[in-house]
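Each remark here refers to the structure printed beneath this line.
One protein chain is absent from this view; the other protein chains keep their places.
Right after this comes chain A.
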Amino acid sequence: IRVDSRTIYVGHRSSSTNEAFIPPKFCDNRIVSSKYTVWNFLPKNLFEQFRRIANFYFLIIFLVQVIVDTPTSPVTSGLPLFFVITVTAIKQGYEDWLRHKADNEVNKYPVTVLEDGRRIRKESEKIKVGDVVEVEEDKTFPCDLILLQSSRGDDTCFVTTASLDGESNHKTHYTVPDTEKDLESLNATIECEQPQPDLYKFVGRMHIYKTNQEPAVRSLGPENLLLKGATLKNTQKICGVAVYTGMETKMALNYQGKSQKRSAVEKSINAFLLVYLCILVSKALVCTTLKYVWQGKPGQDEPWYNEKTQREKDTNLYLKMFTDFLSFMVLFNFIIPVSMYVTVEMQKFLGSFFITWDKDFFDPEIKEGALVNTSDLNEELGQVEYVFTDKTGTLTQNNMEFIECCIDGFQYKYQDESSELDGLCVPDGPVSKLQQKAGREREELFLRALCLCHTVQVKESSEQGQAHEQRGFIASSPDEVALVKGTVVERSSMYELLHVLNFDPVRRRMSVIVRSKSGETLLFCKGADSSIFPRVKQEEVERIRMHVERNATEGYRTLCVAYKYLSEEEYAQADAGLREARLALQDREQKLMSVYNQVETGMSLIGATAVEDRLQEEAAETMEALQGAGMNVWVLTGDKMETAKSTCYACRLFQRSTELLELTVRTLEDGGRRREERLHELLLDYHKKAVQDAPPVKAGVTRRWSSANQDYGFIIDGATLSMVLNSSSESNASRYKNLFLQICQNCTAVLCCRMAPLQKAQIVKMVKNSKGCPITLSIGDGANDVSMILEAHVGIGIKGKEGRQAVRNSDYAIPKLKHLKKLLLAHGHLYYVRIAHLVQYFFYKNLCFILPQFLYQFFCGYSQQPLYDAAYLTMYNICFTSMPILAYSLLEQHICIEVLLDNATLYRDIAKNAMLRWGLFLYWTLLGVFHGLLFFFGVRFLFSNPALQDNGQVFGNWSYGTIVFTVLVFTVTLKLALDTRHWTWINHFVIWGSLAFYVFFSFFWGGIIWPFLKQQRLYFVFANMLSSVSAWLVIILLILVSLLPEILLVVFRKPRGPNARQIAPVTPLSYKHLKEDD
């Protein structure tokens, strides 16, 4: 039975003597992140590997080979499969070993536990729920603890949760109020909710039993909970009681892997695979049918020279047909190679290193480069059609600077930029009176509000003397640091802090309730204008609104400050309400919210501040490049429209000529009619403008860049969006959504402001699932972007200032927005071209590998006789042809990086999975068929007289196969050589090396009578082949004829577009030299 809460006995002391103390069972404090143990590794790992459809297919083929009498030995398919499985198992085993090591490090970590007044050293894994644990400074908490005692005088302690959510700022946590200082005699129980993964939520209650007293009840919230994995800072030591241990800690509960994202290329591969599977099955069916037709003729099935064994004769005809079918499947199964999966995986894995290695992604400020969290999506970077970007911290630097403030409608500007710290000491300081000054009393009130209403902590410096200069500020939001830096850090000791009404993105404001020395109780509130204005006296609003709006259009972030005096009764009421709400075990959030809303009314507005958020470096250039590359850029921000709009103008997402289509609360209210009607009207109007009247464009490829067209920008805000998405009637909803999408798709840029995090994800999801399934990319830096980063096809995190949550949840993380340009235009483009070519080439080379074998069946009585020797069958994909394509798929630069960066339009050439379309697939397939036919029949005509040597001796079937195979290996390798545009020494080495290896291997394989082998089929076959002039001539001829159409096509293919000249170097054969630019 699942209980809603758990009860913990602090120090394992029962609450009352008469109650039988039964220690409840909780899990121990062992962290198990590893997947396997020594014993279950083999079965579990194998099971997991064979769950992959490809591996399973190869396993089936292998089993068929083992069971049924098949033409090729099980080794031919068993060896590659074994290789793949082993390598994967070793890799996963190694990773798991690392996890085991990490687990052990955590589990064996020594901790101090207080037991019966003694301090006992224990291993971390032995901690039980209810233990009182002591933690020292700079140590991490071994489990989730309720803070009971701190060495700091003010009953607080500071922690950083860098390893949990990446936020490196110090957070204040509080001890449970009124607990006894002597932990030994503390007799208390804790009632708290069952473990849940939300790091920022915790509700609980502590019952403190004192002799001869009613048990006292204290509420517990997240501020009392110290999470496992967080580190104690600025505090000598603390004591806490363990509430969640081991796998039930919030850290462990958050330890879920992200859901797998699959790239569009992978979907193409699967589609192609299906085609090849059909080819395979139909080949096998054709052969089986023809075999039985052929055998129907007298004397063919079992001529006197070739009798069947008794067992074969006894076998049931239909069973025989079935096994024949399976045999043909096995014979042709190389058409779907294991090695393709391996090569694709290797390409992705190794390829992602080039992103981490790229020094252009290195940011000297944070001393970090790019980070690749998944290598599965490299090529997806080259396919992006929609970019969703956050504004704050992504387009802008999130590096706040105090610009100005206005008090009571009078503007104060910040002048002295050099001394940031002593900014606004006193109003007479560097703040110039631009206009008439407001009353001194009001100024003081304003500054006091700013000083008090924050969560900024002054970082303690060890040397007190330098404290003034070295003061660093640590706060939960960078805004506040800027504000506090701008204002004086007044000693707030003259005020008693009574309550903090925390900031949250829904309310968009925070408040504090303080009591001054003189006994007055005040509430200071600070927040976004939209959330403050309705809650203050309306006559005050107009004076400030002007300033706020002007600041917003200049691209500043504005905050409004308000206050109110609380009478004794009001305070008492609020206090009671807050305490009650905080003690609530259920729906605490809602209850708090309603109390907050109740308290924060009828305030008076004092003033507003403006903080500048600078644009990221090269933000405009990056946006321009993305748009030039044919991507639709959408800005999704929680910020207000004016600020966001100005940022958009600054980023050149909106141009002067851009006509803005606004769909916001304001435009909806213009007409004075019902919103719904107005929405409908506007949507239709905009749709007519942007979609119907726009000249028809071809498949969205060359939409922009033609300056003749009118550009449209679309602006929508959160409230309107939710109206669009959740319209009252079902039919309208889908219709509005359609209209909305169509308008957006025809606009140059879309700005969505006032978005809640979830709405961001909603928009991404809507676009993702719209017609054509466009590839989406989300980029953001903060926790509020995580949902859209996870939702989009590709999620990019910026290693910004708002913690590391975005980075942790992203697929790729880059230090700055400007790096996105190279990531998409250069890396993405190249990876897409590389992997697309890799996939097509792999299918091609296996088609022309297997087709001759298929054709040979027509000449060998459909007997499943393989054309090639088993060694060749096995080695073809593993050794002879795998390395060149791997090198190609890692190193190819069909257009050099500089050109790709300079010409964003090149990105459009590969848009919409251009290189894996069915047309191209058909081309490659036909090429494979052509080559296969050519190889087989070329040699077939040569063998119409098998006397090919000058001594009259004849060649047999293995010579036939070897000649075909030699032509095949050379042709497919040279075909790749023809496609290679970028020949580094590695390409040379690998391409010529593979060919040399093939020759060497063939000599070696045929040069020895192999012990333990019953058949020496290839003994000296290769050497004898080379001694025949005719064989040489036919090999050269066939290779040349196969490649001739390819060469012709290259020549006749016209250089496309205006950039053709830049793509092609001036001289046809040129060496690109190493440029060392530091």
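Keep in mind that, in the parts below, a contact is a pair of C-beta atoms (placed from the backbone, for glycine too) under 8 Å apart; a residue touches a chain by one contact, two chains touch by 3 or more; residues count from 1.
Convention: contacts and distances are computed from a predicted model.
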Identity of the absent chain, which is to be given by its UniProt protein name, from "Cell cycle control protein", "Leukemia inhibitory factor", "Peroxin-5" or "Glutaredoxin-C13": "Cell cycle control protein"
Per the touch definition above, residue among A:96, A:193, A:266 or A:358 touching the missing chain: A:358
Candidates A:377, A:948, A:967 or A:990 - the one touching the absent chain: A:948
Hidden-chain contact residue, picked from the options A:300, A:516 or A:726: A:300
Missing-partner contacts on chain A, residue numbers: 71, 98, 299-300, 303-310, 353-354, 356-359, 361-362, 364, 367-369, 371, 859-861, 863-866, 891, 893, 896-897, 938, 940-961, 978, 981-987, 1009, 1013-1016, 1019-1020, 1023-1024, 1028-1030, 1033-1034, 1037, 1040-1041, 1044, 1047-1048, 1050-1051, 1058, 1061, 1064-1065, 1068-1076, 1078
